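This structure is in structure tokens; I'll ask about it shortly.
Removed from the display is one protein chain of the complex; every other protein chain stays in position.
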Amino acid sequence: MGKYDHLKDTCYKANMKLPELGLVLYTFGNVSAGDQENGVFAIKPSGVPYEELRVQDMVVLDFDNNIIEGEMRPSSDTKTHALLYKNWKGISGISHTHSTYAVAWAQAQKAIPIMGTTHADHLAIDIPCTPVMSDDKIKGNYEHETANQILNHFESNQLNYQEVEMVLISNHGPFTWGNSPDKAVYNSAVLEELAEMAYLSLQINPDAPHLKKALIQKHYERKHGKDAYYGQK
Amino acid sequence: MGKYDHLKDTCYKANMKLPELGLVLYTFGNVSAGDQENGVFAIKPSGVPYEELRVQDMVVLDFDNNIIEGEMRPSSDTKTHALLYKNWKGISGISHTHSTYAVAWAQAQKAIPIMGTTHADHLAIDIPCTPVMSDDKIKGNYEHETANQILNHFESNQLNYQEVEMVLISNHGPFTWGNSPDKAVYNSAVLEELAEMAYLSLQINPDAPHLKKALIQKHYERKHGKDAYYGQK
Amino acid sequence: MGKYDHLKDTCYKANMKLPELGLVLYTFGNVSAGDQENGVFAIKPSGVPYEELRVQDMVVLDFDNNIIEGEMRPSSDTKTHALLYKNWKGISGISHTHSTYAVAWAQAQKAIPIMGTTHADHLAIDIPCTPVMSDDKIKGNYEHETANQILNHFESNQLNYQEVEMVLISNHGPFTWGNSPDKAVYNSAVLEELAEMAYLSLQINPDAPHLKKALIQKHYERKHGKDAYYGQK
Partner (left out) sequence: MGKYDHLKDTCYKANMKLPELGLVLYTFGNVSAGDQENGVFAIKPSGVPYEELRVQDMVVLDFDNNIIEGEMRPSSDTKTHALLYKNWKGISGISHTHSTYAVAWAQAQKAIPIMGTTHADHLAIDIPCTPVMSDDKIKGNYEHETANQILNHFESNQLNYQEVEMVLISNHGPFTWGNSPDKAVYNSAVLEELAEMAYLSLQINPDAPHLKKALIQKHYERKHGKDAYYGQK
């Protein structure tokens, strides 16, 4: 019994939801489970197909990317996860996919406009899309810089990572997070659905407006506000 | 054995068809089963995933939103259901989903044009889309006002709720109903299909006309008119 | 044992392929199995969901729409099937669906252009789309006239029903046929795929040309010509 068996198990189960939800093809995508108290996270090993994945294959690292437990190479996106955990103490799960519609918006280099209450049930603004990374950063510590892109974009736009749990990396794809790996995966699936809905709405009506402020507030607050009445107590 | 066990059972089974038909993601959507004689309806509890749903979780309320049976919080859209049952004595089931193409049209703030016989087999006009709600109503008794939006839109456009069993709420999504919860769910699935077909037709030919009157009448009447010859006697 | 048990069985099995192939929703669609020697055909009963369908429910009629065997009402499209069998002695199966992309083209009132070899492997011209029916025919013997639309369109355009086994009825949807009910269903599935491919190609490149004559001939002949070398001998 290792110290982080539970973390690995949670991480494994959350990863296995990605193919179930149709969010990944082959080895694309990765989910991590964070333990803020111990300053570590478990993550999927790199390039292993989901159907061959085992709980014991999960790799445990600290937030400076040192391997604590595990024999395999961690996901190539590990440094992005590490830096997000290090900076955002309120998150315990991160999910990264190459889901089709979310990637399409990222490749189009566009934020996903908030157009309906499905979106407002989850966040109150457009789903942000980071600017394209500069060449020197790409050639430098790339995956580390990917996290910096997210952190800087959130800071310069005064976004709250606990209210906005998703982002598109320009030309790459989505990262989502939350207070558990399951919530991060949930956000990946919701983001993909919002991406498809917004796509279709703008094909139907290129002049369709953003959702009005009162509706945004109403839907966001009824699910997330202090007087929220969505779900069970 | 409770008085409304049968109603709960019907309600539960109709709700479980939504994920089967691919019309919902996670906890999105809700179906209710109405009992007009006793002035009550059973509805899905709020925010419970379909795979965890149990018959006994269904909540029974009267048409003024008083809970008659059940321990859980009812769906956040309960007041919309209640007011529709109260006003439309001929319905015994209501279904609400966030299905992708129907939501896309709602977000585009456009009625779905009647373009073919698949549509005319079910209703003889465009699928109506309510106007956007005013801010004071959104900030007021929102879910109650959502039903009022529907009722007012049907009244001011002289629509018959027994001939037009579906509507889009601008920026939100579809509500459908019928003489049973199963019929309401059936209408949700049909609406989603009509929404996709109309979308594709207009992408292929932006100038494609509405279905001509004679074809609308023929198809609607052969299924719903007094000399209907579709289906078994 | 009835005289047409085998015909009913073939008809039943071909109908059950429609939901398997994702070509129908609920009771939409119908397949018939023709017996040209005896001048009869078996067809799906009207409005019966596929999951409840039984072999013995199939209705057998002659080509003048007289019921020969069966207790149930035949499909509302029966007269269309009957007249096609009566006129086209070389066919033994007809399939009618409301599959999404085929209906979208029918609603757009456009023939599906031949744009690739997948199309040319099956037919050498655009998939024809009949003109819209006149009001007096719609109000007359509608389903009978639907067959006349097809027959007239094929005659006036000198199309060979054994080379072109599919057609779109404007604002309605596709009919396909062949030397067996299975071949008719096969053609329904192929038509849906061709409809989607042509749709996407024109979205990518609105100026994409028709397939050139030499490629049409090559692909059509290698599968259907006298020196065909596709498939087993």
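For reference, chains read A, B and C in written order, and residue numbers begin at 1 within each chain.
Note that a residue touches a chain if its C-beta (ideal position, glycine included) is under 8 Å from a C-beta of that chain, and two chains touch if they have at least 3 such contacts.
In this text the structure is predicted, and so the values were computed from the model without any measurement.
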{"item": "Omitted chain - touching chains that are shown", "value": "A, C"}
{"item": "Selected residue (touches chain absent from view) among A:54, A:73 or A:213", "value": "A:73"}
{"item": "Touching the absent chain when the full complex is considered, from A:34, A:93, A:116 or A:173", "value": "A:173"}
{"item": "Identified contact with the non-displayed chain, of C:18, C:72, C:91 or C:115", "value": "C:115"}
{"item": "Missing-chain contacts mapped onto chain A", "value": "25-28, 45-48, 72-73, 76, 98, 100-101, 103-110, 132-133, 135, 138-139, 142, 171-173, 199, 202-203"}
{"item": "Absent chain, residues of chain C that touch it", "value": "115-118, 186, 189-190, 193, 196-198, 200-205, 208-209, 211-212, 214-215, 218, 222-223, 229-233"}
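Everything below uses one rule, namely that only the chains that are shown with their structure count from here on.
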{"item": "Distance in touch steps, counted as few as possible, from chain A out to chain C", "value": "2"}
{"item": "Cα superposition angle of chain B on its copy chain C, in degrees to the nearest 5", "value": "90"}
{"item": "Chain B against chain A, contact positions shared by both copies (same if over half, else different)", "value": "different"}
